[in-house]
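Of the protein chains in this complex, one is absent; all others appear in place.
Showing subunit A:
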Amino acid sequence: MWWVMLGGSAVLAGLVFVLLALAFRRRDRGRGGERTASGRLWIGGLGLAMPVVVLLALVGYALTVGIGTLPTPDPRAVEVRVNARQYAWDMVHPGGIRTQNVLHIPAGRPADLVITSSDVIHSFWIPRLAGKMDAIPGHTNRLRIVADTPGTYRGECAEYCGVGHKDHNFTVVAHDAAGWTAFTEGAR
């Protein structure tokens, strides 16, 4: 996704800059005589038709990519409730296991996070696993994440939430199958 957009952007920016430079070079050649540019070519073609084609392709592509990240029902999914507050993250895992600022999930299985806040607006973000989801008091949002490999990941608050915003962080521990069993067994 990223490389497609970067490449496309470079091509478009290049096109504009080359045309701009050529407009100035043209000035030096052939003085005299009224010159006209074709409105149909410049405005109809380059201004209207080109962006329509490019944007249609891009929006279609983005929608397909976006649908792939939606939480479709999955029997293997685990659900964790996440409550944000100034300045901590409270997690409630399956079996009622509570932790603060550490999120435990099984690797290779989808985890559905049910996110809310008990004071101001925060935003839940694990840069390496998924996009952000706002934590809004009075509302709950669902976010599906999948960690393919076990390990720890850094998470942070991505919506300015006050003086402690910078340090409003958490860690994610993705367990392998054995580790996950041990974690959930530990509850009993």
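Simple rule for what comes next: contacts are C-beta pairs under 8 Å (C-beta built on N, C-alpha and C of every residue); 3 or more make two chains touch, one makes a residue touch a chain; residues count from 1.
The criterion applied here is as follows: contacts and distances are computed from a predicted model.
Enquirer: According to its UniProt record, what is the protein name of the omitted chain, chosen from "cytochrome-c oxidase", "Sugar ABC transporter ATP-binding protein", "Signal transduction histidine kinase" or "Sulphur transport domain-containing protein"?
Expert: "cytochrome-c oxidase"
Enquirer: By the contact definition given up top, give the residues of subunit A that touch the hidden chain.
Expert: 1-2, 5, 9, 12-13, 16-17, 19-20, 22-24, 26-27, 31, 35-39, 41-43, 46-48, 50-52, 55, 58-59, 62-63, 65-67, 69-70, 86, 119-121, 123, 125, 127, 130-134, 136-142, 156, 158-166
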